[in-house]
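Structure provided below as structure tokens; questions to follow.
A protein chain is absent from this complex, but the other protein chains hold their places.
What follows is subunit A.
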Amino acid sequence: MIALLRRDLSLAVRAGGGFGLGLAFFLIIVVLVPFGVGPEAAVLSRIAPGILWVAALLAALLSLDRIFALDFEDGTLPLLATSPLPLEGVALIKGVAHWITTGLPLTLAAPAFGFLLNLDPSAYVWLLASLALGTPALSMIGTFGAALTVGLRRGGLLMSLLVLPLYVPTLIFGAETVRRGALGLDAITPLLMLAGITLGSFALLPFATSSALRVNLK
């Protein structure tokens, strides 16, 4: 499993665009929003939690179809399926690798983007915590969506449609955590719900992902 994780990470780094693409997309959204809604600081700081979370979600969505597509095309995926490693483990590692290449850099970079959107200083802790706890769920759900559409030509748009409703709870609790944090309210409840979703995704979704992969590799 560790070897697979290493392989995926080094592929992401060496193929280029692995770490950068999601971040660049995040930056684009954060830069475009003030042009769209106007530069008033009060408006920006009010919508900043939601914008940051939506941007993180879209950045994760953007890179999803790379999770299995390349391995499927060059024949690595059937090899992985017949290896002694259980396919559930492969699914889990793929999700983790996706998180390390998109979710983790987004989480680390988020305070800087929060600064650009004039986010309330008291919300930074909550922003970091909610992204750190929530983006793994985005990666796991996305891995499931990618597994469903892996054999399809032009599956990208379909995958977005499938994954979008599944992302709703994560987005709501994530943005709510930051919003409450910015208002100085108690933000621990939505954060715990977010952690619950993430743990549930890690516990259950690898099974769904691997069964979808098995069907697609049959």
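In the analysis below, a contact is a pair of C-beta atoms (placed from the backbone, for glycine too) under 8 Å apart; a residue touches a chain by one contact, two chains touch by 3 or more; residues count from 1.
Here is the rule we go by: contacts and distances are computed from a predicted model.
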item	value
Identity of the absent chain, which is to be given by its UniProt protein name, from "Homoserine O-acetyltransferase", "Heme exporter protein C", "DNA-directed DNA polymerase" or "Transposase-like protein"	"Heme exporter protein C"
Candidate in contact with the missing chain, chosen from A:Val30, A:Leu191 or A:Leu205	A:Leu205
Of A:Leu70, A:Val125 or A:Leu161, the residue in touch with the unshown chain	A:Leu161
Among A:Gly22, A:Pro105, A:Pro136 or A:Pro190, the residue in touch with the chain that has been omitted	A:Pro190
Touch list for subunit A against the chain that is not drawn	144, 148-149, 151-152, 155, 158, 161-162, 164-166, 168-169, 172-173, 176, 190, 193, 197, 204-205, 208, 211-212, 215-216, 218
